[in-house]
Every structure is written in C-alpha cells, then in structure tokens.
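One protein chain is absent from this view; the other protein chains keep their places.
Naming follows writing order (A, B and C), and every chain is counted from residue 1.
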Amino acid sequence: MGKIKVAINGFGTIGKRVADAVDAQDDMEVVGVTKTGPNFGCELAIKKGFPLYCTFDNKDRIEKFAEFGYECLGGLTDLLSISDIVVDCSPGKLGEENLEKYQSAGVKYIFQGGEKHDLTGLSYTSSANHKMNLNAQGTRVVSCNTTGLSRTLVPLYEYCGSLKVECTMIRRAADPGDSSKGPINAIKPVLKVPSHHGPDVMTVKPEIEINSLAVAVPTTIMHVHSIIADLPRDHGLTTEKIIQMWRSTPRVIVMHGSDNRIKTTAEVMELARDIGRKWGDLHEIFVWEDGVKLVGDRLYYFQAIHQESDVIPENVDCIRALMGIEEDWKKSVSKTDESINKYYSIS
Amino acid sequence: MGKIKVAINGFGTIGKRVADAVDAQDDMEVVGVTKTGPNFGCELAIKKGFPLYCTFDNKDRIEKFAEFGYECLGGLTDLLSISDIVVDCSPGKLGEENLEKYQSAGVKYIFQGGEKHDLTGLSYTSSANHKMNLNAQGTRVVSCNTTGLSRTLVPLYEYCGSLKVECTMIRRAADPGDSSKGPINAIKPVLKVPSHHGPDVMTVKPEIEINSLAVAVPTTIMHVHSIIADLPRDHGLTTEKIIQMWRSTPRVIVMHGSDNRIKTTAEVMELARDIGRKWGDLHEIFVWEDGVKLVGDRLYYFQAIHQESDVIPENVDCIRALMGIEEDWKKSVSKTDESINKYYSIS
Amino acid sequence: MGKIKVAINGFGTIGKRVADAVDAQDDMEVVGVTKTGPNFGCELAIKKGFPLYCTFDNKDRIEKFAEFGYECLGGLTDLLSISDIVVDCSPGKLGEENLEKYQSAGVKYIFQGGEKHDLTGLSYTSSANHKMNLNAQGTRVVSCNTTGLSRTLVPLYEYCGSLKVECTMIRRAADPGDSSKGPINAIKPVLKVPSHHGPDVMTVKPEIEINSLAVAVPTTIMHVHSIIADLPRDHGLTTEKIIQMWRSTPRVIVMHGSDNRIKTTAEVMELARDIGRKWGDLHEIFVWEDGVKLVGDRLYYFQAIHQESDVIPENVDCIRALMGIEEDWKKSVSKTDESINKYYSIS
Partner (left out) sequence: MGKIKVAINGFGTIGKRVADAVDAQDDMEVVGVTKTGPNFGCELAIKKGFPLYCTFDNKDRIEKFAEFGYECLGGLTDLLSISDIVVDCSPGKLGEENLEKYQSAGVKYIFQGGEKHDLTGLSYTSSANHKMNLNAQGTRVVSCNTTGLSRTLVPLYEYCGSLKVECTMIRRAADPGDSSKGPINAIKPVLKVPSHHGPDVMTVKPEIEINSLAVAVPTTIMHVHSIIADLPRDHGLTTEKIIQMWRSTPRVIVMHGSDNRIKTTAEVMELARDIGRKWGDLHEIFVWEDGVKLVGDRLYYFQAIHQESDVIPENVDCIRALMGIEEDWKKSVSKTDESINKYYSIS
C-alpha cells in the first residue's frame, strides 16, 4: 500500500504544524496545502516543497498566485480529488460549508477543536477513543485544552473506574505572534459558568464527570490548568503512584519545578526551545511534580499546555485511525512521536 | 470618653491607608505614625498632619529627620506611651520583635495578614468573628485574600450551616507601584499544594472547610478568585437568592459584567477610580453577577479583590472590637464605611 | 459678573475630569454634561450633581434616561442654549458635525487633541499661546503628548530663542480601564515616520522645530518621552540651570529618580496616588532630574506624561482665555491649580 495522501486545508498556525508532522511520517504524505491568496505563508509552503493550492476554486484567485511568483496547482476541489483525507485547519465558523465539500469529494476529514462536536458527531484524542474512531468517515480532534485534560485524566480514569473533576483554566490571552489582543494589565473571567472547556472532555471520554471555570490573563505562551479530581473510595493510589502513572504516559512530561528551577510557564517554554522542535513547540503536557498532591480522595495538580502545538501529534494519530491502518493507539503514538523527534534530531 | 488614640507603626502601602481611614472616624484619632527614616512617605504624613515618629528609639536616627526638615517627635516607645492601640503595618517578619514592644508598653495591638495566626492566637475579620475579638488584647486582621473569601463565604455559611469550598486564586504578581517584580509574560503556579491562602479562612471561621490552589499572573491591579462551594443538601438556595444575599452583604458589590461592560479587573478598577476614594481604592469585594451559578448543590463564582485596600475598613472595625466600644459588627461596619465615604464625599 | 456657564459635551475619560476641574473653580460652573444614553457614567454625573443632558436632541433617546431612573433635562441643543462655552470631550471624528452645532448655538467651543488643528485653525496650551487665544470663538486644547512637550520646551525656547528637537515617544498601548487592546508582549513602531506627534507642538509654538518617532509598548499607565534638543550656540545654560528652570515652571515636577527610588512610571503613578487627586491623576509632567544632561549644545532628557489627565487644567485655563477674563497665563494657571488642589485638600 502506498502512503496516505493528506491534504491540509488552511496553512496557518495549526496547518503548518500538522503539515510538518505529517511530512515526518513514513506512512503518509502531504499532497497539498491551501492558502486563500499569495500571502506570506506561501513562502513557507514553497520552501518545504508542499504543493500549493487555493482555498477557493475561483479561477481568478488561483491565477493571482502566479503574479507573486508562486505556482498554484488549482483549487480546493482539485486538491481533494487527489487526496485520501483532508485535515481542516481553516479558521473557525467555516465547518459546515467545508464539510459539504469534503463529503462531495468523498474524502475522509478531520476538523479541529474550534468546531463543535455536533458538526461531526464524533471527536478524537489519541489516548481516549482511538478505537471508536477507527475507519470513521470524519471526526474532530478536540481543542488544546481538552487534549491536555485527556492526557492526564484518561489514565487516571482507567485506573480508578470513576472520576469527578473541576478545573480552573488560566488561559493565555493571545498567541505569541498576535499583537492585537489584550488585556495588557487585567484578569478576564469567562462569565459563562461553568465554561464549555471542561465538559468538552466528555465528547471523547463520556465517563469522566467534569466542569470548568476559565479566566484569561496577560500572557502569550501557555495555558495553565488548576485541577481538582475526586477519586472513588478505595482507589489505592498515592501521590507518588499518580506521578509514576503520568511518567509512563505518552506525551506527558512530569518535572520537579523547584529542583529544576522551572518556576513558571516561561521556563517551561524555554525547556521546549532546548528540545529543538520547530517553532519551539511543546507537544507534551507539562505537569509540575511538586504541584501534585493527593489529600484523601481529592487530587490537586497543575499542568501547562502549549496552546499552539499539543494537538499536532494527535492529528497524525487521527489520520491513522480514520484510515484504519493502526488499531493500537499506543503504537500510533510511538510511531508519530519517534518520527517527529528523528526529523528534528539533527539539532 | 475621649477618642481612641491610635498609633500606626509603619506608614507604607497599608499604613497610610489605615491612617486615612482612622482619621475619617469620629471615635478614634491618629496620634502618630512611624517611618524608619526621613524618606519619601514623610511628606505625606506631614501634609496630612499626622505626628511623625521614628520606627526605632535610636536617638541618632530620630535626629536625622530634622536634617531633612521633618519634625520627628520621638521613637516608637514614645509613640506607644501616648497610644491606646497600635496598628502594626510594618513589613513582614518583624512580628515577634514588635509584639514584645507592644506588650511591654501595655497597648493593644493589631497585626496584618503577613503575620501568622500563631503570633497572636487570634485573627479578625468583621463579618466572621467580631464578637470573639471583643476586648482582646491583640489580634491579626487577616490578609486581603482571606478577607475577600470571608466576605462572601461567611453569609453563605450562616445561611447553610455547612460549606465545603475549593478556590483557585489568580493573583496579581506585583503591586502597581512596584516595578521590580515579574513575571512579564508567564503564569507561575504556587507549588505548595494546597496553598495556605484558603485554609487561612478557618482562623476566623473554623466551620468552613476550605482548600485553595494559587497561581501568579502578570498583572498589578487585582486578585481574582475562582470558587467552587459545595452546599449541604436541602439548602433551599437558588442562584438568584445567593445574588440577593450578597447584595445585602456589607462591603460586597455585585454587578452584571456583560450589561455594564465590566469585562475584566481593568474595568473594575476604573469603576473604583470613579467612586473617588483616595488611591483609587476599592474596599469592597467585586462579584460578577453573571459569573454566579448554582448547579445542583455546587456553587460556582468569580470575585475580584483589591489587594491594597480591602482590609482597610476591617482594621477600623477591629480597633472598635479590641477597645470594646461596639459589640455589633454590622453597626461598626456601617459607621466605618459611612465615615470614610463622607470623608471623600466632596469629590 | 456671574460665573461662566460651561457645558461638557461627552462625559467620559476626559469629560468627567474636566467637569471635576471646572467644578473646583470659583469663576465658572458646570451647567450640564451629556451622555449618549442611560449608561454607567450617569451614576457619576448624578452623584456629583451635574445636570444631565442627552448627546442627541432625539426625544426618544432623551426619555430613555427616565426608564433607568436618571433625570435627563434635554438634548445637546437645550444645554447649549444655557451655556457660554462648551468643552467638546466626545470621541474622535465627530468634530466637524459638532462644530456646526456649536456655531449655530452661538457658544464658544473648545475641542480636544483628538481633533486636527485645521478644524479650528487655532490650538491652545497654557504656557505657549494663551494670549493668542484670548477672546477667540473657539480653539483646540492639544493632545496629552503635545501638552507635555510644550510644558518643558516652551520655557527652554523662551530662554534660548531657538530650539531644534527630536523626540522618541514610548507610548502606553491602552488606558488602564481598557482591557481590549494589546499588545501583551511586543513593541509596536508607528511606521509613519516622522510621526505627527512632535510637529503638533508647532500648532501652539511654531518657532520650535521638532520631529518625532513613536512606538507603543505594553503598559497602561504613562507615556515616556526620550528627548534630544539642540540649543543655539552661546546659550549660556548648564544642566543645573535647566533643572532650575523647570523647577520654577508650573505643572512640571522634577525629581531625582535614584534618590527617591522613582525608577519607573510605576513609581511615578504611585507618587500621584499619594498626592490624592481623584482617579490618582497627575496633571504635572514628570522629569527625572538625573536623566537630564546637557552635552555641548545638545540636551538629553526623559519625561513622563499621564495621558489621562495632563490636559485637564489646560482646559480650565483655555476657558478663561476664550472668555477673555484672564490675560495672564501664569495667573490663570495658579488659580486653576490652587483651586483644584484645595478641592482635594481634605485627603
């Protein structure tokens, strides 16, 4: 069997990263990426050797690329016609419109967490429900926050058999490359209470009871989750056992903050830059070891989420799930992560 | 009976505000404030007409003030000798040393929340335990965070008879006039889990079960509390009833964020500046009406705390408690607040 | 002669402050302030006792106020009919439209620096051109930045007879009560080079040659100007003489940063809060004494501008200029400032 042919619809913050991660795998390839016009990101696509298509099928728009010296191979329909699956990384609110196009073209499709669960009726995160997504026609990779919560909560749930969770999300207000959003000096509570973030975990793991509150704060680099999880009685766990559990969980990094002087998200991102993935990304969820504490049946912990990148490897696994080529989520995760890390190993 | 003679030991962020608030009352007066030397704050004391003393009894240090044109009337001991009660607003870690001085001088004393409960064995917040502090020799006004929690939780507890609370504190990293502390672009979890903040409520209201987690974020103007409170079954409350309860609670402001465009702590502090108290202070705890939600027995809400000033009126009430001149906390609170507001009424 | 009857059209950030400052004077009074509708600022107007009018003459809009419990006395036209002069504090871009209304009503008018000089053909700042504005029908009080530059440059020019200036403006990105603007973590150059800020000084003092560059930075509390001024040869000045000149200049504060630990704009604003004007305002321009240095004929210095308030007293002086009741700008400035300071003297 040949490689899976992957289209990336939208080559922005998420799209460029998914394309890079797909490119690092040996069982799939990027057959094209779309841009709305001949603007800045085209440079990057060309440099990487990704075939460039226009988000629209409009002939004028397609020809516009040539004026700026970029070869545009056609519209979205042309791209879909040579693809097995499309990863939708377009900005929000285009879901319904795009869904129709994907269905017409007969390709499989993956949406991102900016779309609602109802659009596809199915959601995905590697550790929670890979199997449920096997061979499905389309699905949605959940948001960075939901992915982060799944990473640490699913193994806990699997061990305990039940879990009741409250999470306060302290969210970055804007991405690092976005200079238009504030606030500069304020804390902004999300006044929809409870917020939608936590319950979204239930789209991939309905057995976990969870609610959340959210505030936005003046930082650009990571979200932090302050989590309280009520375990069932006779859970048999200790703080130390839970830490061990997460240490052996894929895509979770557990480190001692005080010993390693990783006091804040600034030092976590600096650690990520040392790892050397492109854009200084951190695909893993970072848990402060000395911030984990089990008091009776109630577990307290903090985790940090790199909002731009933690969902990237999930998209790769998700492609394998929909295409039905790897039933075991752990095998897919290993393959994805090893390929990505080898890809960047030179640095 | 004459006015209560109040000494303010330490005329900094808290001291200058307590002096102002005492000065606004008709049953007490500022007989002196202390400074460590002839530095900037002296100007303010002179302008306000507060007699100036030196924090130390050292003759050289006392004489130093004259060199800079400030009249210094003596050392701390001199001040204590003419005082009924001292409000200790010195920087942290001097508690034990100062306690001895106050006891030697035979004056009553009030410490601030920077000191531990153990120093005095007694703590104070107006709504929680005014009566317990009546005629005591000394006590501690709890911190801004603990005061804020007491304001909204105590009435809830009194209504329900039991309460189990979890609070995530999103704390300002530095005060507005402090330019040396960071972080500029990061979130910093407090890795002592649970943190000491929440449980401090139990020093004034031991019946409330409470734990807390805390993070510091890059803002200077307010703390925000994200709170989950479990009410007992058959509590008979509704979201609306709880909002009404807080509306009639002293020193709590409940406002609709969306309707009034009070989206963040920035707008809350702007509201405070309009009120017109000195330094733009907000003595009240701000609760976003549309952020309150009772789901079954679990109550969710957000509140904002002006860390520089919410404890100021509590210090005035506390003086009345220790001096035994007002048994009813609500009467003291009314008197304190009306006096302060009249004091600033011109603007 | 009775008091000058002043209308304030627009009761927002600037309007509420001008109203307060006018209210503090004995030769003028606020006969009314306008709001677009029964929203938050009405509370403040009522509390202060300022008659409330609607920005529009529309009957429905006027009646709307009553629904929310506010007494609205009429529309803008009604207000203008009982006024001698109107201070236009409406948001930008309404200048032309409003100008017509003021001219129809036959009242004198003062616009703010958000409007262009061309609108009125005349601009104002107390120290630069009070006399030129005497008895004029209308004028424009220049922006906070231009006002700040005039305060320190005009006396220097008057002494030297010529001056060539370059200024880099490091501007706050958003006001403290505005949480929607960024950037959170970036520096934003104003790419129109040179910027319009510096040359605006020439609308009040055409003899000063000046250019400027501007950047916006993630802070909310003050602008800082980094200034280079080339004096003519044989100027006869020294660093010390220049400092003395500014010490005796109204509305300029010169303080030693290192000695007084006023390291940044954070400490400058804290100093302002101690002064005790409402909203913690600082009407004066702050110059760091140890940041002033004359090297040959080139003068280097830094100054800080409280963008929300430095123009407030200028508006009061400007009213006197247009009404022709005080020819001497220094006398007006003294009267304005003493009245304001007495008004807040209780604190």
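Just a few scattered comments:
As a convention for this text, a residue touches a chain if its C-beta (ideal position, glycine included) is under 8 Å from a C-beta of that chain, and two chains touch if they have at least 3 such contacts.
Being a predicted model, the structure only gives us computed values, none of them experimental.
Remark: the absent chain touches shown chains A, B, C in the intact complex.
Touch with the chain that is not drawn comes from one residue among C:3, C:48, C:64 or C:188, which is C:188. From the options A:29, A:158, A:270 or A:297, the residue with contact to the unseen chain in the full assembly is A:270. The chain omitted from view is touched by exactly one of C:24, C:89, C:107 or C:224, namely C:224. In the complete complex, the residue from A:117, A:164, A:192 or A:278 that touches the missing chain is A:278. Contact with the chain that does not appear here is found for just one residue of C:170, C:231, C:252 or C:340, C:170. Within the full complex, the residue among A:185, A:212 or A:249 touching the omitted chain is A:185. The set of subunit C residues touching the chain not shown comprises 166, 168, 170, 183, 185-189, 191, 193-194, 211, 213, 215, 217-222, 224, 226, 228, 257-258, 263-267, 288, 290-293, 295, 298, 300-302, 304. For subunit A, the residues touching the chain absent from view are 16, 20, 40, 43-44, 176-180, 184-185, 220-221, 260-261, 263-267, 269-271, 273-274, 276, 278-280, 343-344, 346-347. Although one chain is not displayed, subunit B still touches it through residues 173-174, 176, 178-186, 188, 218-220.
The rule we apply is simple: only the chains that are shown with their structure count from here on.
Set against the Cα centre of subunit B, the chain with the most distant centre is A.
In terms of Cα centroid distance from the overall Cα mean, chain B ranks first. Subunit A and subunit B have Cα centroids lying 43 Å from one another. With each centre defined as the average position of its C-alpha atoms, the distance from subunit B to subunit C rounds to 35 Å.
Shared interface positions of subunit B, defined as residues touching 2 or more other chains, are 185, 220-221, 263-267.
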